[in-house]
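In what follows, a structure is listed as structure tokens, so that the remarks can point back to it.
Of the protein chains in this complex, one is absent; all others appear in place.
Chain nomenclature is as follows: A, B and C, assigned in order of appearance, with residue numbering initiated at 1 for each chain independently.
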Amino acid sequence: MIKAGIIGATGYAGVELVRILLRHPQVTLAAVSSVSFEGQPICDVYPSLREICELPCRSADDVIAESDVIFAALPHGLSQDTAKACADAGKKFIDLGADFRLDDPEQYESWYQSEYRYDDLHKSAVYGLCEMFREDIQKTSIIGNPGCYPTSVALGLAPALKNKLVSPVGIVVDSKSGTTGAGRKPTQTTHFPDCADAFSAYKVASHRHTPEIEQTLSKLAGETATITFVPHLLPVNRGILSTIYAKLQDGVTEEQIRTAYNAAYAGERFVRVMPKGQAVNIRHVQCSNYCDIQLYVDEHTRLLVVTSVIDNMVKGAAGQAIQNMNLLFGLPEGTGLNMIPLSF
Amino acid sequence: MIKAGIIGATGYAGVELVRILLRHPQVTLAAVSSVSFEGQPICDVYPSLREICELPCRSADDVIAESDVIFAALPHGLSQDTAKACADAGKKFIDLGADFRLDDPEQYESWYQSEYRYDDLHKSAVYGLCEMFREDIQKTSIIGNPGCYPTSVALGLAPALKNKLVSPVGIVVDSKSGTTGAGRKPTQTTHFPDCADAFSAYKVASHRHTPEIEQTLSKLAGETATITFVPHLLPVNRGILSTIYAKLQDGVTEEQIRTAYNAAYAGERFVRVMPKGQAVNIRHVQCSNYCDIQLYVDEHTRLLVVTSVIDNMVKGAAGQAIQNMNLLFGLPEGTGLNMIPLSF
Amino acid sequence: MIKAGIIGATGYAGVELVRILLRHPQVTLAAVSSVSFEGQPICDVYPSLREICELPCRSADDVIAESDVIFAALPHGLSQDTAKACADAGKKFIDLGADFRLDDPEQYESWYQSEYRYDDLHKSAVYGLCEMFREDIQKTSIIGNPGCYPTSVALGLAPALKNKLVSPVGIVVDSKSGTTGAGRKPTQTTHFPDCADAFSAYKVASHRHTPEIEQTLSKLAGETATITFVPHLLPVNRGILSTIYAKLQDGVTEEQIRTAYNAAYAGERFVRVMPKGQAVNIRHVQCSNYCDIQLYVDEHTRLLVVTSVIDNMVKGAAGQAIQNMNLLFGLPEGTGLNMIPLSF
Partner (left out) sequence: MIKAGIIGATGYAGVELVRILLRHPQVTLAAVSSVSFEGQPICDVYPSLREICELPCRSADDVIAESDVIFAALPHGLSQDTAKACADAGKKFIDLGADFRLDDPEQYESWYQSEYRYDDLHKSAVYGLCEMFREDIQKTSIIGNPGCYPTSVALGLAPALKNKLVSPVGIVVDSKSGTTGAGRKPTQTTHFPDCADAFSAYKVASHRHTPEIEQTLSKLAGETATITFVPHLLPVNRGILSTIYAKLQDGVTEEQIRTAYNAAYAGERFVRVMPKGQAVNIRHVQCSNYCDIQLYVDEHTRLLVVTSVIDNMVKGAAGQAIQNMNLLFGLPEGTGLNMIPLSF
């Protein structure tokens, strides 16, 4: 059994890790930490866990000491020292924050106003988008788990970009996310009376996931990709839908698009290309590790429109992190991740 | 492996059975039926199931022929012939409808305007409230799976009634249910624009679960129990909260109450008596088979106030039905039911 | 024109006062205050008000100086000094907080852990339940505007108690309120991901509105009334539904009940007794000053069940306060309050 530990277990991504790992057949949840609730059992914070998991919240150091693999769900900037401590102790490390996602130190420092430390750790870290970088993941010990929006966009565009079916330049990404993406800490924006029956865009063309998305799309395309990224806050808890608009290359047909996507994802356990006529819906992937994709060709303007949905807290955070853990430990990629999406 | 079949699989209770049975370690889902969608794969009706369960919807006869145990989620009145067919074929039968819940034929006929047929089947049928009637359940082949509201109320009151701590007469039951209880068929009441931001009582003191609740409470009390039952429609999908008001017998203290509940449910896998100060919430049991209970003594008016929550589609329908199946087949009661409630 | 001022204008009750008073034909909104946003225009806090009301938030003293009538929407305990200042300046004062609702100083001090000051002010203050105490209201200058829950309960029970149709003892009040009742300040309980799809009881048999409700019911009954009061938090913004259970006196019939209610409210502009068969719904009163009432007699247990709905922020706060203002100034009671409830 793998001993797994979670640093920052009382945030939403953290407690979703708890929920999934408790039922993983090859994992023992060894220890959890929380700065805000140190000393309290986690079921005091999440009464849903009573009689199921009553582990006390401990310190980050305790978690590292007790675990073979450490998941960290921390505010950006704080994961680098944790990664260092894990590396020094010979433990595997999966970061759900942003510290190990960007290759370029300058981009990291400019978008996150944070220092880029431990150069060798960053060099050995792999961006954990399993479907794309599976082989590199299997060889490393430090994973930068992808952001939620970037996961939905990269999976939604990969076959089109790899097969040169669309232009990588000037892609429009209009994304809509549930409120759990904003975290567990109450704010005015996520206060129920302000957030229910409301809908707005935020961080228009200035969200920190922009460089992360462009980095991945550029790798997939083999050339520089540029996007305009506009996220919106949906009055639901779970789910991201990204509507992506890319210019079709001359002569590309809907059939070619569909063939490329079906081929690319035929063997993928967690990506479902929907048959023509079946819209994707955040509802259809909720509480599961799936990414569902639908494709449209607008002949009128020669755009490819991709709609891509994930559960932001599963495929967009905890589930994908566990998929990465499975790869790190040589387990079948879907182990412990066989959750069926809610029907309603 | 137990071959399980579902009649009425495209209703909400039916598809929740699908979702849970697909992950039950001792079950193979043998066949499903649907009158509305016969011939179509169930994943066309619930795209969430694509690549997970693509079974075609067949006829009820096919389901009976292919299965060791048949679950029926049908409108009331229609289960009796199905039960007869199952009995004739030597198959076990679990009815999620109301046809096998009431002992008294006259009550059934008066509340359901339906005929009570196959007397011997009714006599052999057991009311499947597992925590109360476990021994009888193990000896039968026909289960009347309890209604959603009655489950929340019976579990909420059992220790108080059995221990004569409250009066069984004049109990007030104020229940609030999510919209899935109203079924999958669109109606004006459950039309999103009419139902969102709305809240109302319905079938005040005239809901069909009234005699079912009184029947169970009377058995628990060992004397005739009477209730005023008022259900309300909550603008959420899943969950029932029942707030129950019962007159305390003279001299009964909060400590006696709490002791009785803790003793009664100490060994129960699916009933959690919350520690004092921790309110129950439909959120804390969503997508799980738990019933959470909290207790209050109002000294001012000498009432016991019980709050009891379940997921109406799990403990109130599909989950409890599978718990019954486990009992029928001599499996540990929690097999296949280890779902952890959602944290958010 | 009446010059009206609002102290605490950026809370939910405060800004609802702004919204209604801006369209009141006899009122000029003279000044508003806010401790948190002093110096900023109110449309920076509520962008919905841009180009409609760009008044700056000023100090409470400014508001008193500029206004003929002062509305205060403040945390309890803070209104007494404001009332004193208004009285000294010869201004009328309408308190939306709890400081002037309870007659009994001991009750106030025990339920609110706050000191009862300015005895003469308290003696001159009138409880502003317009439909019941209209004549006293017209003679005073200080109004204690009723709490939201107490308004729904008092209007729901008044005709039954006044006509001795039910017992005033042992009444059960099961109330459900939208989240705006919890105020504008973000908390964990009202954090969207924790509050959506959730439902729970809170302050069971210990909510501060209990003595206020009992005080009013006792006045209506002419003898001591006792209640068990259990509030619940609904995942909607606006609206309270109270389901009220009272013992029918011997021999009382549904017809007598219905006749009494129709008679009592025939001339009331803001109370609608629904015809038999038409359920009340928080939706039907949203954004209006109506209280809708429906009546049921449970012959089985001899209980009267009343369902009563209001918009907690209008009839339960700002609307009723303006109705009181109209009485104080001798205007027709409905002036400026002709809002039609939303149809959806």
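Observations, loosely collected:
Here, a contact is a pair of C-beta atoms (placed from the backbone, for glycine too) under 8 Å apart; a residue touches a chain by one contact, two chains touch by 3 or more.
Model, not experiment: these values are computed from the prediction.
Check B:S59, B:T190, B:S218 or B:Q278 against the missing chain and you find that the one touching it is B:T190. For the chain left out of this panel, the touching residue among C:S141, C:T180, C:T307 or C:Q323 is C:T180.
Set against the missing chain, the residues C:R50, C:K139, C:K185 or C:K276 yield one that touches it, C:R50.
Considering the full assembly, A:P193 is the residue among A:G97, A:G128, A:P193 or A:G336 that touches the omitted chain. Remark: the omitted chain is touched by one listed residue; of A:L165, A:V236, A:C291 or A:L328 this is A:V236. With the whole complex as reference, residues 170, 172, 174, 176, 193-194, 196-202, 204-205, 226-228, 230, 232, 234-239, 241, 243, 245, 279-283, 286, 294, 296, 298, 300-301, 303, 305, 307, 309, 344 of subunit A touch the missing chain. Annotation for subunit C: contacts to the undisplayed chain at residues 12, 15-16, 18-19, 22-23, 46-52, 180, 197, 237-238, 272, 274, 278, 280-281, 283-288, 292, 313, 338, 340-344. On the side of subunit B, touch with the chain left out of the figure occurs at residues 12, 178-180, 184, 186-188, 190-193, 195-197, 235-237.
Just so it is clear, only the chains that are shown with their structure count from here on.
Distance from subunit C peaks, on a Cα-centroid basis, for A.
Note on chain placement: the centre of subunit A and the centre of subunit C lie 46 Å apart, centres being C-alpha means.
Chain geometry summary: the mean Cα position of subunit A and that of subunit B are 37 Å apart. Distance between chain centres (mean CA atoms), subunit B to subunit C: 39 Å.
Among all residues of subunit C, those that touch two or more other chains are 193, 196-197, 235-237.
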